[in-house]
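Heads up, one of the protein chains got dropped from this complex, but the rest are sitting where they should.
Then we have subunit A:
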Amino acid sequence: METIIILLVGVLVSVATYLLLSKNVIRVVLGTALLSHAVHLLLLTMGGLKRGSVPILGDQPETYTDALPQALILTAIVISFAVTAFFLVLVFRTYQQTNTDNLHELKGADNE
C-alpha cells in the first residue's frame, strides 16, 4: 500500500513540476497547490498507513496508528490553503495591474 501511495506522490510531483514550468501564472498557482498535496501524502505515508486501532488510552489495543503525521498534515493543509488563497488573489491583482498572465512578460528588474 505504501508503495502505491509513494508512486502517487511521484506522479503528483511530476505533474506539479510540469505546471510550475509553464508560462501561465494560473498554471503555476495550480502547480503549487498540487505540490503541497503531494508532500502531505508523503508525510502521511512516512508515518505508516493505518494498521491498528485508534490511539486512545484505556482501550489497550495490540497496535495503534501513529496519530502525529495526521496532526502535522492538518496544520500543513491549513497553511497551504492560506498561502494558495493569498497567491491566487495576488496573481489576480498582478493581472489587473499589468494586463498579462504570462510570466515571461513579468521578468526583468525595470518594468515600471
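Heads up, the rule we're going with is that a contact is a pair of C-beta atoms (placed from the backbone, for glycine too) under 8 Å apart; a residue touches a chain by one contact, two chains touch by 3 or more; residues count from 1.
As a convention for this text, contacts and distances are computed from a predicted model.
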According to its UniProt record, the missing chain among "Oligopeptide transport system permease protein", "Acetyl-CoA acetyltransferase", "Phosphate ABC transporter ATP-binding protein, PhoT family" or "Multisubunit sodium/proton antiporter, MrpD subunit" is "Multisubunit sodium/proton antiporter, MrpD subunit"
Sole touch to the unshown chain from A:Leu7, A:Ile56 or A:Ile79: residue A:Ile79
Would you write out the residues of subunit A that touch the absent chain, in ascending order?
-> 25, 28, 32, 35-36, 39-40, 42-43, 46-47, 68-69, 72, 75-76, 79, 82-83, 86-87, 90-91, 93-94, 97-98, 106, 109, 111-112
